[in-house]
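One protein chain omitted, others in place.
Let's turn to chain A:
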Amino acid sequence: MNALLARDLKLALRAGGGFGLGLAFFLIVTVLVPLGVGPQSALLGTIAPGILWLGALLACLLSLDRLLALDWEDGTLDLLATAPLPLEAAVSIKALAHWITTGLPLVLAAPVLGILLNLPAPGYFWMVVSLALGTPALSVIGTFGAALTVGLKRGGLLLSLLVLPLYVPTLIFGAEVARRGAAGMDIATPALMLAGITAATIALLPFASAAVLRVNLR
């Protein structure tokens, strides 16, 4: 498992694996929003949590189609399916590698981009917490979507269509935590729901992803 994780991370970091791509996309989205809605700082401050969450979600989505597609093309997935390591574990590792290369940088970059959007001061902490809690769910759900569409020639657009509705609950609760945090309100309920969604998806979805992948490898 460690070897697989190390391999995926190495592939993502070197050889143009798109490590910085999600981050750069996140940056561009946040920079474009003030250009689109105008530079009034009060308005930007109120929509900042939502924009940051949306940017993180889209950046995650952007990198999903290379999550399994490259391994599918060169046959690595076939080897993984026949390896002693259960496919469920392999899929979980893939999701973890995706989170480390996409989700984690987004979590770390969010406060910096929050400054650009004039995020209110109490919002920074909860922004980071909500993203740290929510982005693992995005990676795991995205892995399921990638496993569904891995056998398709041009699955990129279909992947977005399938995954975006699945992202809805995570987005709602995540943005709610960030918004309430920025407004100085009580965040306990949405934060617990968000953590619950993340825990449940990590526990259950790899089984669905592996089942779907087996169908595709048939």
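Just so we're on the same page, contacts are C-beta pairs under 8 Å (C-beta built on N, C-alpha and C of every residue); 3 or more make two chains touch, one makes a residue touch a chain; residues count from 1.
In the analysis below, contacts and distances are computed from a predicted model.
A chain of the complex is left out here; the name its UniProt entry carries, from "ATP-binding cassette domain-containing protein", "TRAP transporter large permease", "tRNA uridine 5-carboxymethylaminomethyl modification enzyme MnmG" or "Heme exporter protein C", is "Heme exporter protein C".
From the set A:21, A:158, A:183 or A:202, the residue in touch with the chain omitted from the display is A:158, counting the whole complex. Residue A:173 is the one among A:53, A:126 or A:173 that touches the chain missing from this view.
The chain not shown here touches chain A at positions 144, 148-149, 151-152, 155, 158, 161-162, 164-166, 168-169, 172-173, 176, 190, 193, 197, 205, 208, 211-212, 215-216, 218.
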